[in-house]
Every structure is written in structure tokens, then in C-alpha cells.
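For this view, one protein chain was removed and the others were kept in their places.
For reference, chains read A and B in written order, and residue numbers begin at 1 within each chain.
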Amino acid sequence: MSSVSASSAARVPLNRFRVPRRFLRAALPGLSLALVILGIGELNPRAVSYFGLNLMLNLGIPVALATIAQMFVITVNDLDLSIGTFVSFVGCVAATWLRDAPLLGVAVLLGGIGVYALLGAVIYLRNVPSIVVTLGMFFVWQGLAILILPKPGGKAPVWLHALMNFRTPYVPFPIVAALVIALVVHAGLMRSSYGAILRGSGGNPSAIGRAGWSLLKIKVTMFALAGVFGVLSGLALIGLTTSADANIGKGYTLLSIAGVILGGGEFVGGRTSPIGAVIGALTLTLAGSLLNFMRISPDWQVGAQGAILIIVLAARAVINQTGGRAS
Amino acid sequence: MPAAAANIVRLDGVEKHFGAVRALAKVDFSVDAGECVGLVGHNGAGKSTLMHVLAGTLTPDRGQIIIGGEPRQGYAVEMAQKLGIRCVFQELSLCPNLTVAENARVLHPTITGWGWRRRASRLIRGKLDEMFPGHGIVPDALVGELSIGKRQMVEVARAFTVTKAPLHLVILDEPTSSLDSHTAGQLLSYVRRVVATGVSCILISHLLREILDYSDRIVVMRDGAAVAAGRASEFDRDGLVTAMGGAAAGTVRPEERAAGLRRTTPVRVRARPATQKDGRELVAHEGEIIGLAGLAGHGQTELLIRIFSGASRRIPGVEVTARVALIAGDRQSDGIFPLWSIAENIGVRSIAALRKGLLISPELEKRLAERWQKRIRIRTPDLRNNILSLSGGNQQKALFARALGSEAKLVLMDDPMRGVDIGTKLEVYDLIRAEADGGRTFLWYTSEADELKNCDHVYVFRSGRIIADLHRNELSEERVIQSSFEEVT
Partner (left out) sequence: MRLAGRIDLLTRPWVWSYLGALLVWLAAIAFTHGYGAGGMLTAALALAVFCVITGVAQMFVITLGPGNVDLSLPANIGLASAVAMKVMHGSDSLIAAGLLAALGSGIGIGIGNYLLIRLLRIPPIIATLSASFIIQSTGISYGRGLQIKPPPGFAAFTTAQTAGIPLLAIGTAVFTVGAGILLHRTIFGRSVLAIGQNPRAAWLAGIAVERVRCATYVLSGALGGISGALLAGYFRGSSLEIGDEYLLASIACVVIGGTSVSGGKANVPGLWGAALFLVLLLTMLNTFGVSAGIRLLVTGFVIIAVIIAAGGQKPLR
């Protein structure tokens, strides 16, 4: 018997148990999104149209971007509690300085990304828990947002407004945007060679360190990326709402965490998925519309998000348990 | 052979301390090009620490590291990588969330750019095919979903992959611990082949047979020092065992006692490993000391944990009729509470009994700790000091005090003498015997064959199952070793 046939013989039983479980887990976020869309289509077929989807998914874009930001942080086993107020801060900058004094505006936003990079360095070098540091940043960003824009107001730069209200042919803009975001981040984090190192540092930091990679650089990179996507999220949000408010992104912290988890991400171990995260964010956004169509009072909007999160986690727990038994 | 190639690495007078514990004491050590050096010693003898120094993951307190003939200042991981020194550590250093190919890329900064994934796959698959024909590992598989044996194969294979950086020395720290004998054989014969090409290896193994058969030269470590060295042909099993020392068996338990207990005292434990297919089970009577033997990691700890769980809830195949306490061998992860004092660490198993009314009495806690400090001789000026102020051996004594100070009649010991000095061992052996005579039952998993001489009855484990059941009078190291290697059907 040749070694080839021996190895393929050994492969068969492995695949029989492993693939369905991995496949099921990977399919779960998409499945839940499909269910929500089907539900909406069932209740109101007209909603699943170009304009309907455009309307329903519009606000999903900033949520998806914030979720991606959170995902970078979660990939290296940290948590960013400040992303929501950071989005507010960016929104306030965008609706004021970015319009009136673009250079200053851009400089401030770049500074915000720099602060994120610095946070990554501090968290790594001082070995402090990210929840507490970002909790402090929660207050800092909110304070800055209020200082910049004490009262709701401001106006989005024209180009930003135009960009976010762009009409793509055939496929609604939010869907195109979501696809682009998911694929770009997927290529960077999941397919690039340095992306493997970044993810590996979430799975086994000391192994990455022992192989000679700088864990400091990795942490800084991931936090800076979170800053970049936080900025994009704030910009997208202001492009849609046209005016800002110092509390505009407050809910994004919890939404982004929920989105990452819904998308199949794990809290520790570097197991996250950009495509899943975007799908998770869209699912959470659409859940609200579904409830509207079901004539469930808007009171239960947040509750439904919680329920979806719990149902998905329960499904995952079941899959994991049966998978555990099989292998 | 050219002189420049002769010494790949040399360590001169390397010393390393961890707090109060001296892990390495002025060790001189060298490896030549194209040789396989076997490194042996008991647990805690300093082998792993020495290898961490070589790999650049630990900086020695004193001493010189000379690589390729040059003394290296500020030697660390990056430099080790550049100089072609690789290490397969005991704790797996793969990222479970990455695929096999991605893990291969982690070690090779040059695998980047377009098509890197394909190149990484080809690299690792080629090496796996070369080392373990018929391995059945797909480069796209997530490492976390591979069995532990396959993970070890990937890790070892990865250490031998070469791209741009040179490869001079591979340190294999217990590379066969999770491999079956066939795969272990494949690995070791590959080591011989690669050594013939001029690459050097350091082989650490508990299986002296592997060391004797596959290395050119052998270095024996004991208590943080290199105590013997020579060509492999100059050693035999007994020579190695003597050099490793630590045959601290104490007095052997009388046979009559063992036989008597089996007949007369009530059963405390009946337990079958989860994967046991035949009817074999572990039985322990009151007053017995039962040994759990076999190679490390073959299901002994798992059975102890099953018995421990079985004392508080129903588990099929496990029957426990006594209160149970466990003495951990892995102190850091299973034993000590690092923020607490010695007294609190001793008292934690007995907090219910330390109460006056509803509240825990510091007075009672102190008295319990003092009583055991005297009995087991914990060397500390003050029991209120943090537990980490103690040396390793004394920390272990505190864990013994925790278990023996409790009301438990059944004591489970999970290889508790790992890294403990001889003096401590002898004191603890006496204590265990005295406690057994007082009616306590001990289940004692040990990775040191000599300790089995303290036991009345020994169960030998292999691949998660009990494969032999030896009475006191049938017990010999050869019997145990022989049983450990019997193939399980």
C-alpha cells in the first residue's frame, strides 16, 4: 500500500466529523440573517425591494463598520467599551470641523486613530485590562464630543452626504458597501500573511512571541485598525443623518460586541470572522424592521436584539456539544 | 570536520533562579554540529529551564551563551531564530485558531506576498510526508481541531522546515509524549537522518530507551546541574538511573500488610476509566496506598479527576464512599492561590470546619496551619507570609497540609513530587505512610517509578486505560515499564 492511499484513508473519518460542525458554525450567522430577511419578506413583500432594503439597511453600514472595529480588538483578546462614544466623537468632528476646516478635521481624526494605537501600546506594555482603559476612554471621547458640539446640530460635509446617499444600480448601496467592507477586511485579516500572525496572537500570544514577532507591534496595529474603522463608522453615520449629536453613537458599544459574537466570533482565542461580523451587524439592524412589520411595539426592539443573540449562542452551544461528542 | 562547525552552541556557567528556587547552577553545556545530544534528568532537574535559555525565551542570571563561536550579548528569541536555533517546547506552541499551513508561516517571516498560503502548505506538507508518511494531516485543517498527537506531529515537523533562515539546532523537549509508538519511531529515525546531514538535535525524553538508542552523546542533569556526560555507548539504563539519582524510595512497604488490607478493610473507591473496554477497575481499600503508574499523560490524572468528581455527583463506573481531597502536582495551575497567605492556602479545604458560628475564625485557621507546619515542617518564619514566598518544595508541603489537614479519608495525589527536592520527598513519604496506617486511603499517580515502592498495589495505565494490575509482591520497575509499552487492543 502506498503512503498516499494510507493518508487519504486517514482523512476520511476526520472529515466526516469535522466538516459539518465547522460548516454549521460558519453558516449560522448567514442563516440567521436569511431568516430575518425571509421573515420580513413574508410579512411585507414590498420591503424586500431596492428601496425597502436601502431604507432598512442604511443604518446598518455604520454599525457594521463599528462592529469590524470591535472585531479587531476582540481578535487580540481585548474589548473596546469606548467604541460607541468614539463614533459620537468622530460624528461631532465630521459635522463641524471636517466641514468648516477640513485640514483640522482630518488632523483630529488622524489624532483619534493615533490615540487608539497608543491605547494598544499602553495595554500591552503595562499589562492592564482593556475593559478598564477603554472604560476611561468612554468618558474621554464623550467629554470631547460634548465640548465640540454641546447641542445637537452641525452639518455633514456635502461630499460625505453625497457618498452615503449614492444610488448604485440594481443592488442597494448598503448591500454593496457591506460586501466591500466584509471582503476588504477578510482579505486583510483572513487571507494575508501578516493577518495570520495578527490572528495567531489572539490564539497563542506566547507562540507568536517565541517565533520572533513583536507582540507590541501587533497590539498597536490591531488597535489602530479599530480606530480607523471607528472613524469610518462615525463618518458613515454622519453622512446618513446629516447632523450630529454628542450621544449619536452611544449604543454602538454594545451593538458592536453583539455583532461580533453574532457573526461567530469568540471572546478569546482569536477566533473572529469579518464576514460574520458584517452579517451580524446587518442582522441586528434588520431585527428592528422585522419587529416593526410584526407590529411588535418598538419597546421590544432592543429586547429582540438580545433574544437573537441568545438564540444564536444557544444554537452554537448545541452545535459545539454535539461536535464535542463526535470527535 | 572543520573547526568552525564543531561547536554549534556552548553555554558557560549558566545560572538561573526563580525567586527562592535555584533552577540552574553553573551549567556548562555544548552541542557539536551534526550530533544528537540526549538530555535526561528527573522532573525539576532543570532540563526545560536550560532549553528555554538556549531558545532565548529565558535570560540567565549569570553565564555566557556562545553560538557559532561568538559570545552573544542580549541573546533572545529573535537572535535564536536568526542563528538557526529552533525549539519544540513541552507546552504546545502552535496557535489553535490558525490552520496547519498558517502555523508554518508563523515560523517563516519570508513566506509572504502572493501565493504565500500555497507555499506554506507545500512546505509543511512536504516535511510531514518526509517525517511521518501516512500522517493524514491536511494543511488547511485548524490546529485546534486536530488530536493532540497530530498537533505534536505538526509542531515537530514545523521545527524542521527550512526557508531562508538557516537551521542548525532543533531542541526536542519530550517530542514523543503524545505520539503512539509507531509515530514516535518515525520521528526518531528522522532525527537520525537529519543529524547525518549536519543539523544538530537535543533530545529530551523520559523514556531512557529513546535516549540510549537515538543520541550520540548523553548529558544527565540533577538539581539544576549537569552531573554526568559521555558518549551514549558508555551508558546503559542502570548507569543513567544511578546518575539521575533521586531513588528516594524510603523503606519499602511490607508485603504482608498490603495483602492483609485487601482482605480485611472496607472498599473506599471503585473506579473505571471512561475509555476502559474490559472489566478492569481500580479498587482501593481503607488504609491502602494505591499507585497509578505508566507513562505520563496516559489517563492517570483523568481517572483521579473522575474519582474526585464522583465524590460529589453520580458518575457511571465510579463509586466513592469517603470524603475526598486532592493534592495537585501542577502547583501553579491546579494548586496554590497565589494572592493568599500560607495559612489561608492550607485552610481553604477546611473552611467549613474553621467556622465559629457562621464566620470563619482566623484563630482556628492559624491553629490548623501551625499544627501542620510542625508536622510537615514547612520552612517559613511566618505563616501569614504569601504562599509564593516559599520554595517549590515547601509550597508542595502546604498543599499536602491542605489535604491532610482536612476531614477527607481519601487522598488523591496527582504526581505531587514533580520538581521537589529529595529531602522533602523523604519527609513526605514518611507522612503518607503514617497517615495510611491511621486509616486514610491514598491514590498516588507518580511519574517516578521509584515512588511506586511505597505503594501496596499498582495499576499501570496506557492510552487512557488500566492495562495491568500489580500486587505489591509482583512489583518491579521492569514490570511497570513492560506493561506501559504493551499495545492496547
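Everything below uses one rule, namely that a residue touches a chain if its C-beta (ideal position, glycine included) is under 8 Å from a C-beta of that chain, and two chains touch if they have at least 3 such contacts.
Given the structure is predicted, the values throughout are model-derived calculations rather than measurements.
*Asks:* Check each of A:L98, A:A117 or A:L144 against the chain that is not shown and name the one that touches it.
*Replies:* For the chain that is not drawn, the touching residue is A:L144.
*Asks:* Of A:L43, A:L135 or A:L215, which residue touches the hidden chain?
*Replies:* The one listed residue touching the chain not shown is A:L135.
*Asks:* For the chain that's not shown, point to the residue among B:R402, B:R440 or B:H457 touching it.
*Replies:* Only one of B:R402, B:R440 or B:H457 touches the chain omitted from view, namely B:R402.
*Asks:* Touching the left-out chain: which of A:I208, A:L254 or A:A281?
*Replies:* Final answer for the missing-chain contact: A:L254.
*Asks:* Determine and list the chain A residues touching the chain excluded from the picture.
*Replies:* Those residues of chain A that touch the unshown chain are 79, 122, 126-129, 131-133, 135-147, 150, 254, 257-258, 261, 267-268, 297, 299-307, 309-310, 313-314, 316-317, 320.
*Asks:* With the missing chain put back, which residues of chain B would touch it? List them for me.
*Replies:* 308, 325-326, 328, 332-341, 343-344, 348-349, 351-352, 355, 358-360, 362, 365-366, 384, 402, 406
The definition used in the following text is that only the chains that are shown with their structure count from here on.
*Asks:* Can you work out the whole-Å distance between the CA centroids of chain A and chain B?
*Replies:* Whole-Å distance between the two chain centres: 42.
*Asks:* Under the stated contact criterion, what part of chain B meets chain A in this complex?
*Replies:* Against chain A, chain B makes touches at 55, 57, 77-78, 81, 87, 89, 93-98, 102-103, 105-107, 109, 111-113, 116-117, 129, 133-136, 138, 141-142, 144-145.
*Asks:* Sort out for me which residues of chain A touch chain B in the complex.
*Replies:* That would be residues 3, 6-11, 14, 18, 22, 191, 193-194, 196-197, 199-204, 206-213, 269-271, 327 of chain A.
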